[in-house]
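In this view, the complex is presented without one of its protein chains, the others remaining in place.
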Amino acid sequence: MSIKARGLVVLAVLLAALPLLLTNAYYYDVAIRIAMNAIVVIGLNLLIGYTGQISLGHAGFLGIGAYGSAILTTQFDWPPLLALLAGCAAAGLLAFAIARPVLKLKGHYLAMATLGLGIIIAIVITNETKYTGGPDGLTVPPLTLGSLELVGDRPWYLVVAVLLLIVTWLALNLIDSPAGRALQAIHGSEVAAQVVGVQTTRVKVRIFVVSAVIASLVGSLSAHYIAFVTPGIAGFSHSIELVTMVVVGGMASVFGSIVGAVILTMLPQLLSTFEGWETMIFGAILMATMIFLPKGIVPTLAARFRKDGGKDGEK
Amino acid sequence: MKRRDLLELATVAIATMTLAATSMGAYAQSGDIKIGSVLSVTGPAAFLGEPELKTLQLYVERINAAGGVLGRKLTLVSYDDGGDANKANGFAKRLIESDNVDLIIGGTTTGATMAMVPLVEKAGMPFISLGGGVVIVEPVKKWVFKTPHTDRMAAEKIFTDMNKRGLKKVALLSETSGFGQSGRKETLAVAAKHGIEVVADETYGPKDADMTAQLTKIKGVAGVQAVLVFGLGQGPAVVTKNYAQLGIKLPMYQSHGVASDEYTKLAGNAAEGVRLPAPSLLVADSLPANDPQKPVVTAYRKAYVDRYKEDVSLFGGAALDALMIGVDAIKKAGSTDKVKVRDAIEATKGFVGTGGIVNMSATDHMGLDLSAFRMLEIKNGNWTIAQ
Partner (left out) sequence: MTAQFLQFLFSGITIGATYALAALGFSIIYNASGVINFAQGEFIMLGGMAAALLTAQGVPLPLAIALAVVVAVVAGLLVEKLAIEPAKNAEVVTLIIITIGASLFIRGLVQVTLGKGTHALPSFSGDKPLELLGATLLPQSLWVLGVMLVIVAALAWFFTRTLQGKAMLATSHNKLAAQLVGINTKAILLVSFGLSAALGALGGILVAPITNTSYDVGIMLGLKGFVAATLGGLGSGAGAIVGGLLLGLVEAMTAGYVSSSYKDAVPFVLILLVLFFMPRGLFGAKITERV
């Protein structure tokens, strides 16, 4: 079995065995939220870690999916799956439309442009009260497929665990393909990539759209799972949380994305007993992690435990 | 990635999860009555959430010192949702499934409350909300109650006062927060019923530093006779200062969101003559001696100021009312059986709280009427009852 397959097997075993530790619905809830975050972060990592393009507004796409599902199912009586697909399509189209001009920008200008996009989406959601329910949000009906209703912790856990496995597999496959190598070439040096014939703009746009669609999908799912949406899901702090998961877990590492999601989803739960000190402790942990593990947790640990101590410089 | 790295990854993952799982266990003694709360102690609604938490903590302590409820001590399990409704939903699940509380008080904002409603309804958990939106109790939900006055009541009280002063054309300036937008919605909905015409409809952000643009626009609207501001915290104070700076002489009405001393301190002289609906908590000293609320609000104010050295706010008062109604219901039910407690809450009659006299019923899960609000006017930086 290849490394890739082994990694997937470990993940599958972990996901299958996890329910033994989940003794009540609250633990399931945390696990489901972690899995959803992990899926978004894998997509985002493809963009940030592998292709080297910063996006500080990704939560906007989550919001499009979430509110797309919420509005279409409650106000227009669409079937939930159709609304979910519509959300993905909308997010994909938006990403496609702005990708070309935005991805021409470099570094901080790109960060700013994506930041702006995310905030604009959040503001529109907050203001268009008639459809979105404004700052107080909307209730969302459960996800249905024909007459089957997806309710309850175990069914949801199954769905997101399977989805996580699929997305991980797809991402790993992508990295190892010519398309994936093209991505990484762009990260290394865009000009050099162009010189060897990589269609950099097309590749960047494609990845941007893919990560936007993944985010929208998760947004729709989380809207149905929590049964409620508020504009906060598309906000700046949520975008930063996602980027933090990418960076802390490990840029350009699919499993790192999962670890990042685990740690940063659980951290607020663990810190919840430190009344008032949470923000400070969270900031301190962020700084410490980034200073001492600048490549993120998984790549740094992986390099540390390599026989040669990672000195050959490989990833 | 090599095989060793995968093993390392697996170990890290399992270790992290086990660590988390074991550290998330409940921590109260069995036999205690557990009161769960999810409040916005940090974030945009901290202005409301902090006094709520402080009040709950203070009074749980006092109740325990006086012997507890039904001979059992109270334990408060509280979480901070940071103003995020998704987090509130998660913490509600935690309270219900993991901490096994007997009653939940919380949802500082309407958004957070509504995110928790499906969970408490499904789990059959008595829930007393501290959110202001009328949507919390309309339509009535079996397990959901609330103590603060609704935004609709605030609008109606204001409009009644405006009618008394012959003011018919009103400009509305609302905050883009949940509180402000909910207030705006109710204001627009009940305006016609009171013969009021809303001639301008502007908004401002909760953290905005300058509202002169919006006020200049309002000033220029033909025939405007009064301005109604719906917001809370620092925003309305800035609006008030801008109002004075622009020299606008029209009567200003604020919502109950500014019913705290922070507003009068920040707005200073500019707040002179401003009217707002508020519970009698702020004018405890001016209440006549035979007012049934007087002992309750005076006692609360004294206890809170003595402990925290800062003045009371009506949001803290709402938390106190929620706690007391809950505790009363447990006493009446004789146990923490959730169905009995819920029924007892619904049967609350003649309860004298800081917000007013509460009379709940199967169709009214809030129990306050317009008389619970007094119309106040700010004179010389002090709260007085408007004439």
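Each chain carries a letter (A and B) given by its place in the written order, and its residues are counted from 1.
Keep in mind that, in the parts below, a contact is a pair of C-beta atoms (placed from the backbone, for glycine too) under 8 Å apart; a residue touches a chain by one contact, two chains touch by 3 or more.
This structure is a prediction, so every number in the text was calculated from the model and none was measured.
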Which displayed chains the hidden chain touches across the whole complex: A, B
Which of B:Gly106, B:Gly131, B:Gly183 or B:Gly233 contacts the chain that the document leaves out: B:Gly233
Which of B:Thr75, B:Thr147 or B:Gln214 contacts the chain that the document leaves out: B:Gln214
Among A:Ala5, A:Leu145, A:Ile166 or A:Ile281, the residue in touch with the chain that has been omitted: A:Ile281
Options A:Leu11, A:Ile54 or A:Val198, residue touching the unrepresented chain: A:Ile54
For chain A, residues in touch with the removed chain: 48, 54, 98, 101-102, 104-109, 111-113, 115-117, 119-120, 123-124, 127, 189-192, 236, 240, 243-244, 246-248, 251, 276-287, 290-291, 294
Residue numbers in chain B that touch the chain omitted from display: 42, 46-47, 50, 176, 202-205, 207, 209-210, 212-214, 216-217, 220, 233-234, 237-238, 241, 245-247, 262, 265-266, 268
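To be clear about the criterion, only the chains that are shown with their structure count from here on.
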Distance from chain B to chain A - Cα centre to Cα centre, in angstrom: 34
Chain A - residues contacting chain B, complex: 3, 6-7, 10, 14, 18, 21, 24-27, 29-30, 33, 126-127, 129, 134-137, 139, 222, 226-228, 230, 232-233, 255, 258-259, 262-263, 266, 268-270, 272, 275-276, 278-279, 297-298, 301-302, 305-307
For the chain B and chain A complex, residues of the former touching the latter: 1-6, 8-10, 12-14, 16-18, 20-21, 23-24, 41-42, 78-80, 83-87, 89-91, 93-94, 96-98, 109-111, 114-115, 118, 133, 135, 176-178, 181-182, 185
